[in-house]
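Excluded from the complex is one protein chain; the other protein chains are retained at their positions.
Up next, chain A:
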Amino acid sequence: MATLKAFTMPKWGIEMSEGTISEWMVGENEPFTKGAVLTLVETDKITNEIEAEAAGRFVRILAEAGGTYPVGALLAVLSDGEAAAADIDAFVANFKQADTSFEPDAGAADAKAPPAAAPPPPAAPEIPAGIAISPVALTRAAAAGVDVATIKGSGPGGRITAQDIDQVVRPVASNTLAGPYPLSPDTDVFASPMAKRLSVLHDVPLAGISGTGARGRVRKADVLAQIQPVAPQATVVAPPVSGVTVNAMSSMRRTIARRLTESKATIPHFYIRRRVRADRLLALRAAVQGQRPSVNDYLIRACALALMEVPQVNIQVHGNDIHRFESADIAVAVATEKGLVTPIVTRADERSIVDISAAMQALAQRAKAGKLKPEEFTGGSFSLSNLGGFGVEQFDAIINPPQGAILAVGTARPEPIDDDGAIRIVPVLHLSLSCDHRAIDGADGGRFMAALANLIERPELL
């Protein structure tokens, strides 16, 4: 069977869009050899011959001499031998002209309905002499009652734009600043900056997460997928009331909210309360010459030593694993303008009161300036929260996960105690220990409180 090929209007040069057949040099079904001149084509610029690229024949000639045809149009059907008329008809019917245009992907654009006739534009307001202003800006200014003569334009050549009018009309933005964040720690994991930040914020290790970004980079979404989703709760959005300022939570506030909600919702808390006499501790502190450590510094040290005595409390809970710590890394709650942060006094069991006091001062200062490094507030095996400074007598605290326990301390108030059979009135501290019952039992908590009370009541041991 003969092979049919299309003989089409050639494209000579970028600009050629159509050509005229001057003359056919061969007739239908007249065999020709390679190199034979088949036809003459005339364009805007030249007249040129088309030579046969191979031996063959035209089994059908469609274009008439003198006719003008677009580039790519089917002019004749080539064949290497005789062909049946039906085959030729089918070939012609199925021929699709190649796209030789330079239009960017015309495609669907052709199908678009013509745009509906636009309504006539409103009459433009008259622009005051000597003022450069866009018509829309002028209309908006008139509607808002703004005197355009007082506005400094930000457009080209000081022209007043619609945005300039909007800026004048709208109230000044009252921004709640989120403030600087500590730099995320350096990591070898290939992750985006936001993924790194979120991994620290949510305590999700990056190693092991398979990244879905370009070249396997760990993305924000990959880290978020690792964070246990908290069931969304239907929140009732109260309508704004006059006299109420609505401030969006800062990201720090949101993190505190999320972590504590998670803690209270998922950790079975129980509380152990105990009064301890603080008179001897306060006397010891009063005897210090020069810079005195705070009561809290003594308590950090006391907690650390008590944790060494009762290591069952010196833990973190990770899923089904309990991580027991060899040293006492105590997170201390510090109130800052932006919210609660808990810098960590590491190895408090090995450090002197003076050392702890200096470390704590530096940490609190950095916390208040928002300059804590991530390693200074992540981790820790136990937390201490002291509201004594506000006159609070007693309170219970929420566990700071993944830690297993937190001690809440109130102010030292004079109270009567039984001192070897005699009633004496001395300063007394109220302590409340919150424990994660998944890992710590009542007996462990009780032993810890006993050890702690002993240390506070016999401060020379500290």
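Just so it is clear, contacts are C-beta pairs under 8 Å (C-beta built on N, C-alpha and C of every residue); 3 or more make two chains touch, one makes a residue touch a chain; residues count from 1.
Simple rule for what comes next: contacts and distances are computed from a predicted model.
The chain not displayed here is annotated in its UniProt record as "Pyruvate dehydrogenase E1 component beta subunit", chosen from "Cytochrome c domain-containing protein", "NADH-quinone oxidoreductase subunit A", "Pyruvate dehydrogenase E1 component beta subunit" or "Autoinducer 2-binding protein LsrB". Between the chain not shown and the residues A:Asn48, A:Thr139 or A:Ser251, the one that touches is A:Ser251. Interface note: of A:Arg60, A:Arg140 or A:Arg197, the residue touching the hidden chain in the full complex is A:Arg197. Across A:Gly19, A:Gly72, A:Pro182 or A:Pro459, the single residue that touches the chain missing here is A:Pro182. Residue-level contact of chain A with the missing chain is found at 163, 167, 170-173, 175, 177-184, 190, 192-194, 196-197, 213-215, 217, 219-220, 250-251, 370.
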